[in-house]
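The complex appears here minus one protein chain, its other protein chains still in place.
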Amino acid sequence: MTDSKTTTKAVNVTSKASVSVLFAGDSGDGMQLTGTQFANTVAVRGSELNTFPNFPSEIRAPAGTISGVSGFQLQFGSKPVYTPGALFDVMIAMNSAALKANLKNLHQGGIIIAGTDGFDEKKLKLAGYPAGVNPLEDGSLSNYTVFPVPVQQLTREALKDSGLSSREVDRCKNMFILGLLYWLYNLPYEGTVEMLKSKFSKKPLIADANIKAVTAGYFFGDETEIFANIGRFDIPPEKEHGTYRRVTGNEAAAIALAAAAKKSGLELFLGSYPITPATEILQNLAKMKKWGAKTFQAEDEIAGICSSIGAAFGGALAATNTSGPGFALKTEALGLAVIMEIPLVVINVQRGGPSTGLPTKPEQSDLFMAMYGRHGEAPLPVVAASSPVDCFYTTYEAARLAVEHMTPVICLTDGYLALSSEPWAVESPDNLAEIKPRIHAPRKPEDPPYLPYKRDENLVRSWAIPGTKGLEHRIGGLEKQNETGNVSHDPDNHELMTKLRAEKIARIADTIPLQTLDNGAAKADLLVLGWGSSYGAIKTAVAQAIEKGYSVAHAHLRYINPFPKNLREILGSYKQVLIPENNNGQLVHIIRDTFLIEPVGFSKVKGLPFTEMEILAKITDLIKEL
Amino acid sequence: MTDSKTTTKAVNVTSKASVSVLFAGDSGDGMQLTGTQFANTVAVRGSELNTFPNFPSEIRAPAGTISGVSGFQLQFGSKPVYTPGALFDVMIAMNSAALKANLKNLHQGGIIIAGTDGFDEKKLKLAGYPAGVNPLEDGSLSNYTVFPVPVQQLTREALKDSGLSSREVDRCKNMFILGLLYWLYNLPYEGTVEMLKSKFSKKPLIADANIKAVTAGYFFGDETEIFANIGRFDIPPEKEHGTYRRVTGNEAAAIALAAAAKKSGLELFLGSYPITPATEILQNLAKMKKWGAKTFQAEDEIAGICSSIGAAFGGALAATNTSGPGFALKTEALGLAVIMEIPLVVINVQRGGPSTGLPTKPEQSDLFMAMYGRHGEAPLPVVAASSPVDCFYTTYEAARLAVEHMTPVICLTDGYLALSSEPWAVESPDNLAEIKPRIHAPRKPEDPPYLPYKRDENLVRSWAIPGTKGLEHRIGGLEKQNETGNVSHDPDNHELMTKLRAEKIARIADTIPLQTLDNGAAKADLLVLGWGSSYGAIKTAVAQAIEKGYSVAHAHLRYINPFPKNLREILGSYKQVLIPENNNGQLVHIIRDTFLIEPVGFSKVKGLPFTEMEILAKITDLIKEL
Amino acid sequence: MTDINPTTTLTAKDFASNQEPKWCPGCGDHAVLQQIKSVLPELGVSSENIAFVSGIGCSSRLPYYMATYGIHGIHGRALPMATGLKAARPDLSVWVATGDGDALSIGGNHFIHTLRRNPDLNVVLFNNKIYGLTKGQYSPTSKLGLRTVTSPAGVIDHPFNPASLVIGAGGTFFARAFDKDGKFLRSILLRAAQHRGTSLVEIYQNCPIFNNAAWDAFANADIKAENTIYLEQNKPLLFGKEMKKGIRLEGFKPVVVDLEKGGVSTADLWIHDETDINKASILARFADTDPDSEGALPRPIGVLYAEDRVTYEDALTGQVRDARKNGAGTLAELLKGDNSYVIK
Partner (left out) sequence: MTDINPTTTLTAKDFASNQEPKWCPGCGDHAVLQQIKSVLPELGVSSENIAFVSGIGCSSRLPYYMATYGIHGIHGRALPMATGLKAARPDLSVWVATGDGDALSIGGNHFIHTLRRNPDLNVVLFNNKIYGLTKGQYSPTSKLGLRTVTSPAGVIDHPFNPASLVIGAGGTFFARAFDKDGKFLRSILLRAAQHRGTSLVEIYQNCPIFNNAAWDAFANADIKAENTIYLEQNKPLLFGKEMKKGIRLEGFKPVVVDLEKGGVSTADLWIHDETDINKASILARFADTDPDSEGALPRPIGVLYAEDRVTYEDALTGQVRDARKNGAGTLAELLKGDNSYVIK
């Protein structure tokens, strides 16, 4: 077989810094696999990369309709890319619904590669086009560069001797398109061929057909004249040498928990209940039994967190993961973990609310609940991850804080981070921060009585693990006497313990890193203060704004409770602070309350992440007003 | 039998404006009954009154110990009294533990009436006095006026022919003390005699013995010389004529729900699960079947609120009541009620937290949870009651807001209000605000389709009650399309609906009364801004401060979300704002966030309400600093 | 069940909402929906007097497809919502659609409490032995060893036997049917609707996407007759293609007997009596055996248990009625209370 380097024709190859691509088609069209393969290929070649799958929200939306469109977005480039691309340079539309649903996100002048068989009368109707209207033919796409490709017909031709049923043949369409894209972006298809061989090792006919489709697509690019005007593109890979892996946020969070357990010498226990978009953390950890991870799929979220509290009492690094509705159910038990002062990591992969809301869409609207959503005075640390890879570092940090400060910690991610992926330079174990559990040594009979609520200089109590002689103790949800931990109804003691619990969390500010600027000058006109998954969009937008000469900086919070100690000073160094959030301004309220300043909020509550253009436009507006 | 007017001796009777009394003894000593009888007597006579029972926190604390002390506090006076009295003028100590536990709250120079049999060696030891120490004898009480009364011996003497066992005789001790107190405060004992007759109508011997004990106590006062120095007291009743009843906060809340149902023409449904100190609301409504109240003791708090959501969907005035831990469990379902936009009253009788905390002690620490404790953007109205009687008006108002604005409403009370009582001038049905449900009329087949999420000028949707022809509709927790209520994942629609839900709650500010001042000038140095059960203490303290010539005012919030529209203006009219709270400053945070001002917080987190002295001292400090 | 109003003549179509079902092609839910819509006209209750309540799951989407009142609630909480609705509105016909995850995992507590309280609800439990909506995690009815995304090494949680759980919890009605049972399913739904009290119908529902063929050992045409037994009241337990196999009790142990082999006749067989809780308890346990295992028992289909017991809402309404036997309370009385006093 010819390989992808042996293209015959001399086509013009244009070098580009980055490209964003959308693969879109019907749920049944295999767009996720196609996108993933493309992503793997560019990653392995050494490109920077960011991907995001865009599933239909409905269980199984009707085929051919808008709500049935499944997409896979990615951006790759020579230099780091921080988002999957807000506007696409290229869109693969396997059918008319895919085109209709996504056209608004295509750059003016962008490329559309349309599978023409997805634009027949029936499909146009399903997509909701008026009778007789075909966007490929009515000139409505004149602002774009459209390449109608009869993908189905070409695939059928390529596979006419495959011995497969016509349904099986048609299912190879996506590989044809993939091959064509490889050609267009000057990429090798060999990795995909290997993958197909191993994936279908027990179905050689299928493997062969898919491989043929990939190569057919590739050489179609070579042979057809339609791309003559634009030629091919090359995005030269520039990634530093090293070992990488591609991770989604949910994968990264799962790895972080297992890694924190290893590093701290504890056993990992995850008590969980499935919920979109958090389930993959449970799923990934369920596969990590080799690393001793114990996962428990509980009957509900309450049992999930309570089993983790039991495991934490037993000396495990215990965690629970969930999303909004499940997070709400965990609040009572979280209060117990607060007053017991035991380590516990709670990962909330936020999704659109309230109630069931938009279960498959990301949102940042559980910040209030994380901060304030417990009865009584029950403060605890809250951290938030900013990128798929940062889900590793932030979750790991949550585990460190939990174990070293004997407290439940809430780690916020969201459905966007959960499913997005990016390359991650494989970490060396030695680079990970130490995690030192406050485990109390056994007590000899002649030693003074064990005091479970005696505290160290950080106000952290010790961890007495069952099985340790002489440390037997009973604790629970009732207010405790200072030091002894015995039940106490004493008024002054209650006030003391309330303040001690609050002060313990506040003092974490003494041990965490100071807030740094991600970009921009230490004093400037505008600070964009972000948290969570808006990182990529803000980073990109601020870089662009600075390039335009705006006096802008970007700080992104990992620690929301407590805030880094220098945050007040940072906020005071700018004329204005802009806080973009995928909610109605929850961090804005917390910042107002804490610092008595009046930042500008920028809300987007659409179940969609910010785009860099939106942020940039807002920055531009504000800068002009200043 | 002689009546209480026929006292023989001419004892000096001093007139006083108000007196606060504590009845304290062992759990078995019947102090609750004694206090209640005394309260009834002064109430019926026309005094102003405020009572508070002080149960032991433990299930059954060991007899004779400090933790076994049961108390009943009351204050009565000619003019309105707003607290049960922070420092007592008189303390009945049936045993040494009762004395020890409560001495700190007795006014210097206050009266102690001590049951000497409670001060024998054994009881002194149980109370924790060192061997050989008897406070009645060692001069340690020289700052007080102590009257040792051999209550047991005197009761036994009085009842020597009663035919009762000595245990039964001893159980009448409390009535002896009650009689003595009636004498001391120049009060009639006939009401109690009537009560005893009817209570023990089937046990005439017991009735007789108790009646004898009351009169014996009364005439002991007459005959003994020990009170010669102080004489008797009279607190002239001045209450306006009218019909009154005495209610606790929990009683008042229950009546309010039933009354709101009657007034609105709806049926009342309460789904609930027992929890201290909220259970009496369920218990009271369970007795109101005559008014059609349906109560459902659910398997847990989740089923409690969910059954109410079902009932609300069915057209009932639905409510649920709980305290901290149960409130936490209801948060997920509360989010559903928010997005369904159905009326629901949630009463949270706050207690000490976090977790199980101090279950029998009041606290105001669930304000954050009420405001922010739901996942997603899920705003709802929050109101708070300020006195036992106000539990009626605030709960009623919560029901009105729920029904007229189609929203769940959180009504905050606490364990202090729940159990405190005061006289309430019986309301006339006509005085209650109208409650007009937004019930949609049946639809004829030719009418346009029913739009469940079409809104009126207040952004309120209509209520389509099952059984109504043509309004069949299905709604739930998923985001809805504007107007139709069909499931929608459309990004812009989600943002629109999020804003509409928020705006609907915000607009309630247009319909609620403006904030008024409870006392003080519209412009002054200091505003004390309170919410909830601190009302009485603040009111009393501010009145005292004004009397001292301080420039102070008092505003007490019923509406916390949304705030009354004029609150900003009010806050701006004072040099300083003081916010006393039984929490770590939760309203302070909300005020800072909302108005960007820096009020002074005053926290007390001891499971105890504020006293007027504490507030006054704080006011004094602040005024001096200004 | 609400009283039948014989004048209406409705059809299945009258109960279909304008929303297109969004279940996967081939999903068993489609067939069940069809039978539900087809049985409603028989009840003679018009659509505005019917409510469907559900939790969250594929199956819990069902209310959207009914032209009745409906709540698509939150995960696991359909039953308390339905109980509250029925308690407040005993006049409505209240149905519940729920899944094995919704009813038996997160909703397990409400499940057992509803059953013992016995409000008049018709509960349709779609048992596909998997979490469909969240894409294929095991459920409390998944079989031991099943490999799913959350049990990559196989399920280790001993599954519930829903029939045993229902009877153990004090339920008054348990029946079982297949999604594709067509008219038979319809007849079971009708029985359920007619039962006054909480009727629990467990439907063996296929999820072709995440747990395909989970019921094939019973449902497939070629083996169905050998592996299932359709129960009929007062009839002997007979099954098999030729109806020549039966169930006999040996001591306390039910065993399969072959009527064609000598020595056993129909007279020796277990006679089905749905009102006998002891029989029902044993019958429920048939589902503990797998078709191909040693001593396998056929899966009973139909009404396993039915008991007459007062419904929750009747008892509640009765207490309200009793309290009002001397007249309902007025608002003035309510406000005045029992212990008011007059100051003159």
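Letters are used for the chains, namely A, B and C, taken in the order the chains are written, and counting of residues starts over at 1 for each.
Everything below uses one rule, namely that a residue touches a chain if its C-beta (ideal position, glycine included) is under 8 Å from a C-beta of that chain, and two chains touch if they have at least 3 such contacts.
For clarity, every value in this text was computed on a predicted model and none was experimentally measured.
*Asks:* May I ask you to name the displayed chains that the omitted chain touches in the full complex?
*Replies:* It touches the following shown chains in the full complex: A, B, C.
*Asks:* Among A:Gly77, A:Gly249, A:Gly271 or A:Gly352, which one is in touch with the chain left out?
*Replies:* A:Gly271
*Asks:* Please pick, from C:Lys22, C:Lys129, C:Lys224 or C:Lys279, the residue that touches the omitted chain in the full complex.
*Replies:* Candidates C:Lys22, C:Lys129, C:Lys224 or C:Lys279; residue touching the omitted chain: C:Lys279.
*Asks:* Among A:Glu223, A:Glu472 or A:Glu598, which residue is in contact with the omitted chain in the full complex?
*Replies:* A:Glu472
*Asks:* Using the touch definition up top, pick the residue from C:Ala51, C:Val96 or C:Ile112 that touches the left-out chain.
*Replies:* C:Ile112
*Asks:* Which residue from A:Val81, A:Ala258 or A:Val605 sits in contact with the chain not drawn here?
*Replies:* A:Ala258
*Asks:* Tell me which stretches of chain A touch the chain missing from the display.
*Replies:* Its contact residues with the unshown chain are 43-44, 46, 237, 239-247, 255, 258-259, 262-263, 267, 269, 271, 288-292, 294, 296, 298-300, 302-304, 306-316, 318, 332-333, 336, 340, 426-429, 432, 464, 466-478, 486-487.
*Asks:* On chain B, where is the contact patch with the chain that was removed from view?
*Replies:* Here the touching residues of chain B are 58-62, 273-276, 279, 282-283, 286-287, 289, 295, 297, 299-301, 325, 355-356.
*Asks:* In the complete complex, the non-displayed chain touches which residues of chain C?
*Replies:* For chain C, the residues touching the absent chain are 105-109, 112-113, 116-118, 140, 153-154, 156-161, 164-170, 252-254, 276-279, 281-282, 284-285, 309-310, 312, 315-316, 319, 322-323.
Rule of thumb we're sticking to: only the chains that are shown with their structure count from here on.
*Asks:* Let me have the rounded angstrom distance from the C-alpha centre of chain B over to the C-alpha centre of chain C, please.
*Replies:* 45
*Asks:* Nearest whole angstrom, what separates the Cα centre of chain A from the Cα centre of chain B?
*Replies:* Spacing between the chain centres: roughly 48 Å.
*Asks:* For chain B, write out the residues touching at least two other chains, lowest number first.
*Replies:* In chain B, residues 332, 336, 340, 476-478 touch at least two other chains, as defined above.
*Asks:* Mind pulling the chain C residues that touch 2 or more other chains?
*Replies:* In chain C, the residues touching two or more other chains are 56, 74.
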